[in-house]
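Remarks on the structure that follows.
Only a part of the assembly is drawn; its chains keep their places, and the rest are absent.
We just call them A and B in the order they show up, numbering each chain from 1.
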């Protein structure tokens, strides 16, 4: 992602090397993820789809991490809430809708997997699964391949706070540490693993686990996407410079239920959630843009209309699109022609 | 006797065993305050406190490993794997540890744990919320494996599993949770591990299986009896390890025509062992080749409706296999 445009020396984003256009584009991506996500919830409520899982309030940091990467060289291993991330690296709302409706044209899995299970070789998004944290060693392996081939490429992988307690987190991080691999481990700490609050998941600080692997660990406020951008960008620079991995812990709070099948009031109160809902980082980022003179109410209105149209169209398209034919569900267990290349 | 849901039978078994024995406790992801993602442990946290209905960190190898440690010193842990698809991180603890503790210590130590895990599809769970992992653990000596099809068996087998001196994998079918209800006594009872059950008597064909697909067979059997005069003999294995050899051979001999059904992939599934057992012992009593109707050999079922339907057994598929066998 090349940067262009006039640099305003006084603004925070300019100091980070982000042009006005880029920072506005970041905002667009946050809102697009939000609007897609809200539609997903509605579609589930309306009984049009079976399942939706939200990334609401996590989008700004997801977008920021994506903008700190290079879409032409890097590899992306998002997790299921990463709508802001995947939209920023090139997935479209239509792609997401096709996945949500589990249709054949879904580029992620042809409607085989649940929504939120991203994958697109073209977009350098590595196919993901449901068992959490398995992608962490994959990111390490991809970074190992980059190092072996002398490629200037960095892999970045997301996972939740709960998922950081899996053995694969430890093993994947430690391996990357030993070989100083170009990989960024991003823990999106939204304080809950389904119903289990952080206090029952760990007594440590997740970012400090990096100490035990001999590389830096940094905690950053997810409601401050420019700071997230800075931290991830610096991590990427370290990676490219051969200085090894970084663990980034992004602090947020999951304001929705775990997914559309979870009633979060079974285990927490409205009062706990409310302040976090109020303190919406998308609003915060919009305010920043407005104050910087980069955004206005009219632009907002236009944007929302534009996105509504995009999402409407994608929804209609996806709803009408065909499923993968039943017989084809037996395909691709192995390579079609399982001949050995020689 | 009350008619209760399969899921309620499982919940009650845990509740009653926890009341009966202070060393019984449950642990797993979301099993405490939330009462489980399916609601299977609802109320245990409230009744027994957070120390006996433990919300664990998201780490299946620890869930199994911690349970094993506690069991070795006399506790009776019931560990939940949220979906059986997610029990693979615990494989090493289950196969290398739980299964071998008694054997490797020449009976000095034991490991009376229960590991519960929901199996099976049909809930639009897709590739990783629908799998049947039986074939992975089947064939590991030292493990008992049960897979009930009815509420009665679910309650009785879970109680037996909790009281069993050895590790038991308890594979509950998530499609059965709310779909299957039957009569369950109010009094305490167990269903012995290792004993199959004749669900239906018949003289024309034998159907052998376990878990959800048996209900398709039962429905199909009623229709076949009514419409075709075919009487199916249906054996519910209930315990898939150790298999009830005697019951299997008896059921097979009864009609000489055997259809084995399960949702797990066909190749390498429990059905292969059942067929091999019959082929080893009863060859000359058979009037037809031993048939298996199982999930196709694809990694898992797709979430899209045609894909899911294609994978799963249903009454029609089972019925036509039964009819074909009857006509053989």
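Simple rule for what comes next: a contact is a pair of C-beta atoms (placed from the backbone, for glycine too) under 8 Å apart; a residue touches a chain by one contact, two chains touch by 3 or more.
Only a predicted model underlies this, so the values are computations on that prediction, with no experimental measurement involved.
Each kind of chain appears once in the view, while the complete assembly in this file is A x2, B x2.
Rule of thumb we're sticking to: only the chains that are shown with their structure count from here on.
If you average the Cα atoms of chain A and of chain B, the two centres end up 37 Å apart.
Interface residues of chain B, counted against chain A in their complex, comprise 29-30, 32-35, 37, 55-62, 85-86, 88-89, 124-129, 296-299, 301-307, 309-311.
Chain A makes touch with chain B in their complex at residues 50-51, 102-104, 111-114, 117, 129-132, 162-163, 165-168, 193-196, 200-202, 261-262, 266-267, 323-327, 329-330, 333.
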